[in-house]
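Here it is: the structure, laid out below.
Removed from the display is one protein chain of the complex; every other protein chain stays in position.
Entry: chain A
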Amino acid sequence: MAVLLLAEVTDGELAFDATAKAVNAATKLGEVTTLCAGASAAAAGEAASKIEGVSKVLVAEDASLGHRLAESTAALIASLAGDYEHIVAPATTDAKNVLPRVAALLDVMVISDVSGIIDGNTFERPIYAGNAIQTVKSSDATKVVSIRTSTFDAAGDGGSAPVETISTAEAPGLSEWVEDKVAASDRPELTSAGVVVSGGRGVGSKDDFALIEALADKLGAAVGASRAAVDSGYAPNDWQVGQTGKVVAPDLYVAVGISGAIQHLAGMKDSKVIVAINKDEEAPIFQVADFGLVADLFTALPELTSKLD
């Protein structure tokens, strides 16, 4: 059984953690060939060849594959699909953009956000914001699957798979890239960080998010946010944790001024240790917290940051 795995490649660079988590999951399905596609993807291909469990790396480079445009990337994957029983990718926004398109081109269903693999046809996935776990069995010849990375460990980096350059499919040319707005940050990436500190509407302003960031920096953590904090402009969209944002499962998750709506819990309740700081003792976040502190965040947060030396 052969698996084609779409590596997460951004601006020519491999997202090792997300890709290696998907590889670890995919090795349960068969021999994994990893596809690195992009305007430049050779360096990503080299990096992907080191992921343990990868048997072969395919590198597809073409201007039309730059910026992860869905139409050209999906056309490429569909053109390769005949050799594989599974097409897999980490459940990033890129994969969620591309994989359903691939599945429809192949006339098969997509199986999104898989959190468990029972066998080659049978998968577990959360539904209803993680309030239920569904086990589904596919009757399709090709299984197109995105992997919820927060539930799988990353494969190691001791591999040495051969790398092959392939030609690309004809690009449909339906869309073009205009610009990316990406804030550079020295902090760890949200979905791979060991510690995440998230702020909610209770933080009250963009300026006061500095309190969240100060604690995050003390802990070497990534910064997250609730939807309300993003909607209010306190935090950028890519910090949103939840059902419709990022799903994280760090060793330590600190929720500050977040009420704990089910849509937020969907993105963080598999964290190992959860700390909640909220001034309302009735806040639902306390029901999932290992350690809850009922306090005003404006006094508790600076105190906590200063005492963590």
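In the analysis below, a residue touches a chain if its C-beta (ideal position, glycine included) is under 8 Å from a C-beta of that chain, and two chains touch if they have at least 3 such contacts; residues count from 1.
Quick note on the criterion: contacts and distances are computed from a predicted model.
*Asks:* Would you kindly match the missing chain to its UniProt protein name, picking from "ABC transporter permease", "DNA polymerase IV", "Electron transfer flavoprotein subunit beta" or "Recombination protein RecR"?
*Replies:* Answer from the UniProt record of the missing subunit chain: "Electron transfer flavoprotein subunit beta".
*Asks:* Tell me which stretches of chain A touch the chain missing from the display.
*Replies:* Within chain A, the residues touching the omitted chain are 10, 67, 69-71, 74, 92-94, 96-105, 107-113, 122, 125-140, 172, 174-183, 191, 219, 227, 230-231, 236-238, 243-244, 246, 251-252, 262-263, 269, 272-275, 281, 286, 288-295, 300, 303-304, 307-308.
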